[in-house]
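Only a single protein chain was left out; the remaining protein chains are all shown in position.
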Amino acid sequence: MKENIPVLIILLPLCSALLCLLLTGLHKRLGRALVVLATAGSLVLSVIQLRTVITEGTIHYAVGGYEPPFGIELVIDSLNALIIVMISIIGFLTVLFAENFGDDRPVVKGSANAILALLITGLLGMTSTGDMFNLYVFLEITSLSAYCLIAMGGSKGVVSAYRYMLVGTIAATFYLLGIGILYSATGTLNMGDLSAILNKGGYDDVMLVSMSFLIAAFGIKMALFPFHGWQPSAYTHAEPGTRPLITGVMGKIPALAMFRYFYCIYGTDYIYVKYLLILLGVFSVFGMLYGSLMAMGQSDIRKILAYSSVAQIGYISLGFAIGTPVALAGSFLHMIGHAFMKGGLFFCTGAIRFKYGTVNIDDFGRIYKKMPLTCGLLVVAALSMIGIPPTAGFFSKWYLALGAAGRHEWIYIAVLVISSLLNAVYFFKVIEKVFIQQDKGLDDKWSKGELELPLTIILPVVVCFIAILGIGIFNVKLFDILMLTLEGVGL
Amino acid sequence: MMTTINAFLAAKGIYLLTLILLSLGAAGIIVCNNYMKKLICMNVMQVAVIFFFLCFGQKTGGTIPVALSEVVKASEYINPLPHGLMLTAIVVSLGTTGVGLSLLFRITEKYGTIEEDDLIRRENKTKTGEKE
Amino acid sequence: MTFITAIEYRPLLAVMVSLIASGLIYVLGEHIRPNAREAITLIASALKIIIVYSMIPYVLEGTEIHLELFSIVKGVSFAFNVDPAGMVFACVASTLWILTSVYSIGYMRGHGEQNQTGYYAAFAMCLSAATGICFAANLITFFIFYEVLTVATYPLVAHYRDKEGTISGRKYLAYTLISGQIFFAAIVIVYAVSGTMEFTPGGFLTEEMLPMPWALIVFFMMVGAGMVKAGVMPLHSWLPAAMVAPTPVSALLHAVAVVKAGAFCTLRVVLYVFGPTLAKSCHGADILAWMAVFTILVSSLIALKKTNLKARLAFSTVGQLSYIVLGICILTPFSTAGALYHIVAHAFMKITLFMAAGAIFVTTHKKDIREMLGLGKRMPVTMACFTLASFGIAGFPFFAGFVSKANIIFGAVAMGKPFFVATLIVSALLALAYLMPVVLIAFKKEVENPDFAARGEASLCMLVPLVITAIISIILGIAPNIGLHLFDFSIMAGNSIFTPLM
Partner (left out) sequence: MTIIMLIVVITVPFIAFDVLPAIGDPESPPNSHVSDYYIEHAIDECNSPNMVTAVIVDYRAFDTMFETTVMFLAGISVVLIMANKPRRRIPSPGDFKRTRNTGGTPIYQTINKDVMISTIEPLILIYAMYVLFHGEVSLGGGFQAGALIGMTYLLDVMAVKRDKPIMNLTKFMSAAIAGLGPFIYALTGIICFIGGGLYLQYNKLPFNIHEAELHSIGITAVEIGVTIGVAGTIITILNALRERISFDDDND
């Protein structure tokens, strides 16, 4: 059974999603219990898988028993395994968290849980697959479930979901075009095989053409700066319970896929790599500045966080633009760290909304007295976003800056500094509201029991809190794991 | 000259057609003001890509990929892979269109319009309305 | 159990004690009674003082106390190293924490302050960070604690949660975060060119690693962080603005943790990262020294004009901190020892002054110097302590300030910098000029102020620490080495830096 772990991790949430409605019909809570169990199971399995990958090296899993260029292959290297653990954790927490939101009709509840599990499935699949077309299918599963989850957030959510759907379909179409061109030139769909063929040389033009489509496709999906138009309103109006997963993880996995294409498949030997790096660098620099500047002007905390995501995605692609193994590790560290920070911030937002029904930061006056844990996470996550040690955000920034210094890209260091300061401006605005502003005397919608919130909200909050500090302090462990894969990749 | 163009069109002309289809779709999504039209243009784009993929399945001298005899020679059948892939792509585009249409349904119910500029105006109206 | 007994773990324990206290106070917070909160603070500070003092004999013998915990970033450990320079600062911080804690109990109760949970938690966190700064063995560990200190001080500055507090909080953050981020960029560059971050007496950067224009730029990128916290002009303006905070906070800011951390940062950067040779050859030290001189003179002149007692003291701090910076930048063993000792001397003297100002404010609600006519009648003990500390600030012999200033002057003479000597003497006179009027007004005989007719000191909680610090600042002046051997440590630090160069 052990060799089947890679596929089981994807299958567990999938099967739970497929059976969720049926079980909800049998008993109201059964479907949800199944989804929770399945995501927990896939979390456990992903940890086991990570251990296996570290000790025994990359796992190649040929689905159906067909050898790679002919069948579909799942490839789990240490990088994938780590990201899968991250997705499983946030997914599990979000499934717990989502219980507290949405309406209670069985069909809606069951479908919503199913869609959430499918989103997790899609993300897990996108991460672990080693086949170009399979990636497209998972991309579409992710997108479709995201459209639906965003549409569930009221009428404005519907409009943002529709806009996202148009843009997202363009992205998927571009992705298909890109892999179509690659397929036409090489005749294979397997990533490893493709990489071997492309690196024989003579495919520079193919790579250029497909690269331009792939940048557009992944750029749109991960909300990289000039393609980010759909993102703020979609993140703002998404279904509150599932927002942590959508905001925290959904933008990262296309970035991982982008890394796969540009570094693992294309390599760095072809002649256009220079332009790729410059292009990515320009996008990310402007994204970091633009996102932070836009976030400064907002008063809805969801909008602040959404725009800050544009900036934070810029950090990740900045690592790709620098391209040394250290910088790449920095960008993946940021990917993992940011999932917990942004997820955590949205857990906080959701918790505050759950308790007080407000999302406007002007109403946040001194809620720290009533929700110390939530506000503690809010502060730690905000500091991590700014990059104050010893939180996760600082160390990813450190590796990015170190990589930039290694390639003498001083301007990137300057941009990192400026962007952190801009982040500081709006995050301290939030902190100031939470801790300093006068109490607005909001009425408490949930005041049973000893705890400040239900356990299903407290658990995610506490886990994110620990994770942000833990990733920060023990970042070298993660760095070593990442380096198992990244050594030799990049410039 | 003409023979060059003829040869080019014979070999690659179909790509030109799919490219035009794709550009029409993309232009439509950007230019159209009506959300329904945008959705149709989106479909046009997807169809263009499906055509594009199917181009690779063509093989001179090949027939449909259903084995007619026990002995199978690769040169006698066209490439089955793009067809298989595009079946998936079609289903996905079907799903996307379905979701898109239901979203449009909701938008129409709520805002009474699917024209983009009208919609933006009404969205802003509700925003100010809520603040009061 | 080795964790507790082994000498290597003491620095970590010293940091953790107050960190745990801070966490406890924040989490338990509103659920426990004020007494419990204060008890936690006091127990933690007592433990901390024991831990820090227990390391003194080892450092005095020259034993290495070095602890490498784990890699904090690839290639660099999270490491503590107890050296004499750090020990000086740690002793001051831990000693003053317990006194300030006792004082703030009195102040907070006497004044009926709000938000005490946040106050005590942030205070403990600040001390934790300050201890970490003392014992950090490399730049990254140092930077971590430095930024923690920055953030932990913010709630203290903005303690009153009113408009003024918010604005000064923002100002404080703007200055410290910008300088901190620039410091971060500089650390990255230093690590990229040198491949190490361990603090080494005498510095680890060489001219080959950083050619000339870069050396100066990186020097100021790094020193900038120290300059901001130490309030060297023109980066000082957050410091007077932070005066809106409650007085114990001001005492902490000005005497114990924050500004001293800035001065200590300058020390580490100039002497342990760049080293005297490179600091001199890139002209960074010279420029910094002249900036310090400018600050000393200008801030004293500004202090003369201020009528708010705390503002006057704030500008006095700006000036006094520049003594330390100047002492570091003269680059001789004597001046370095003097600068280090001035951390001690100034801490005790300035905290006495601030505590006195706080005591006056709590008892009589007077902030303005002009309203303090005849105050000596009402609060003779407080004002006596204030007078003693004023003499110390001015650098009278047999006061702590004298020892440090004399050493800095020795250094300046040895380097042949008469202008620096003149500056120090002039500033001593200026210090007299801005502190003596307070004393003279308070003790003016012929005036009868109806506000101060009855005799009434502040509560014992406030008075006792005040008296203790005043007495210590005299003792340290007469016998600089008594008890904690702080002067020895200063000399040892100075020698360790400059001996390899001789």
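For reference, chains read A, B and C in written order, and residue numbers begin at 1 within each chain.
One rule holds for everything that comes next: contacts are C-beta pairs under 8 Å (C-beta built on N, C-alpha and C of every residue); 3 or more make two chains touch, one makes a residue touch a chain.
The structure presented is a predicted model; accordingly, all values stated were derived computationally and were not measured.
Visitor: The chain left out here touches which displayed chains?
Guide: A, B
Visitor: Quick one: say which of A:59, A:72 or A:467 touches the chain that got left out.
Guide: Once the missing chain is taken into account, the touching residue is A:72.
Visitor: I'm checking contacts with the chain that's been left out. Which of A:112, A:295 or A:392 qualifies?
Guide: Once the missing chain is taken into account, the touching residue is A:112.
Visitor: Take the complete complex as the reference. Which residues in chain A touch the chain that isn't displayed?
Guide: Interface residues of chain A facing the absent chain: 1, 3-4, 7, 11, 14-15, 17-22, 25, 61-66, 69-72, 103, 105-108, 110-112, 114-115, 118, 121, 125, 133-134, 137-138, 140-141, 144-145, 147-148, 151-156, 158, 181, 183-189, 205-206, 209, 359.
Visitor: If the missing chain were put back, which residues of chain B would it touch?
Guide: 10-16, 19-20, 23, 26-27, 30-31, 55-62, 64-67, 70, 72-75, 77, 79-85, 87-88, 91-92, 94-96, 98-99, 102-103, 105-106, 109-113, 122, 125-126
The rule is simple: only the chains that are shown with their structure count from here on.
Visitor: With chain centres taken as the means of their Cα atoms, state the distance from chain B to chain C in Å.
Guide: Chain centroid spacing, chain B to chain C, equals 68 Å.
Visitor: Rounded to a whole Å, what is the gap between the Cα centroids of chain A and chain B?
Guide: Chain centres of chain A and chain B, defined by C-alpha means, are spaced 28 Å apart.
Visitor: Residues touching two or more other chains, restricted to chain B: which are they?
Guide: none
Visitor: Mind listing the chain C positions that touch chain A in their complex?
Guide: These residues of chain C touch chain A: 26-27, 29-30, 70-74, 78, 118, 140, 143-144, 147-148, 150-151, 155, 158, 161, 165-166, 169-170, 173, 177-178, 181-182, 184-185, 188-189, 191-192.
Visitor: Using the touch definition up top, name the residues of chain B that touch chain A in the complex.
Guide: So the residues of chain B in touch with chain A come to 22, 26, 29, 35, 38-39, 42, 45-46, 49, 52-53, 56, 81, 85, 88-89, 92-93, 95-96, 99-100, 103-104, 106-107, 110-111, 119, 123, 126.
Visitor: How about chain A: which of its residues touch chain B in the complex?
Guide: 133, 136-137, 140, 143-144, 147-148, 151, 155-156, 158-159, 161-162, 165-166, 169-170, 172-173, 176-177, 180, 183-184, 189
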